[in-house]
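Every protein chain of the complex appears in place save one, which is left out.
Entry: chain A
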């Protein structure tokens, strides 16, 4: 179990409505960009196979609705994530300021085993609109440093800037997380089913 030959990773992309989460995912997975804006409804994923450190990795990337009203079933899909990507729009300060609440919300809902060391990656998107920029690299980097040295990338889904590099880091860090987690033992209930320990029997009586 410790060395399953194939690795399946799960990555969650979070951020305010309209910052470009779907566009980043589409650029990375399909190498496509559309300027037509469509709100994402609910949560949906795309998969991509990549080589990371000589291992074939299947990444399942979950794109989410920035608007809560479209997530009527809740955020159960956060569970089991190996990495969380926080996206903001460098031209809209509000989207940067909300990173905190997205991060907190994720940690609460996903409940990772070691929240302090859970891998996040921050993407400052839409850098192609350079003249409208409102959040400096320095400001974003400071936030990332304060939150435990989160890797930070400045991306443009539109012009495919740094998207590949960002997702490579995401995959690498997710893989590290997955390695830590998957060295597990069979779940206790699995043991119970086939070989109930005698101790438990005693306790019942």
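Rule of thumb we're sticking to: contacts are C-beta pairs under 8 Å (C-beta built on N, C-alpha and C of every residue); 3 or more make two chains touch, one makes a residue touch a chain; residues count from 1.
Please note the rule applied: contacts and distances are computed from a predicted model.
J.: I want to check something: the complex is missing a chain, and I'd like its UniProt protein name from "Vacuolar protein sorting-associated protein 35", "NADH-ubiquinone oxidoreductase", "Eukaryotic translation initiation factor 3 subunit E" or "Ubiquitin-related modifier 1 homolog".
T.: "Vacuolar protein sorting-associated protein 35"
J.: Can you work out which residue in A:58, A:117, A:142 or A:165 touches the chain that's missing from view?
T.: Result: among the candidates, A:58 touches the missing chain.
J.: State which residues belonging to chain A touch the missing partner chain.
T.: 1, 4, 6, 8, 10, 35-47, 58, 60, 70-74, 76-77, 79-80, 186-187, 189-190, 192-193
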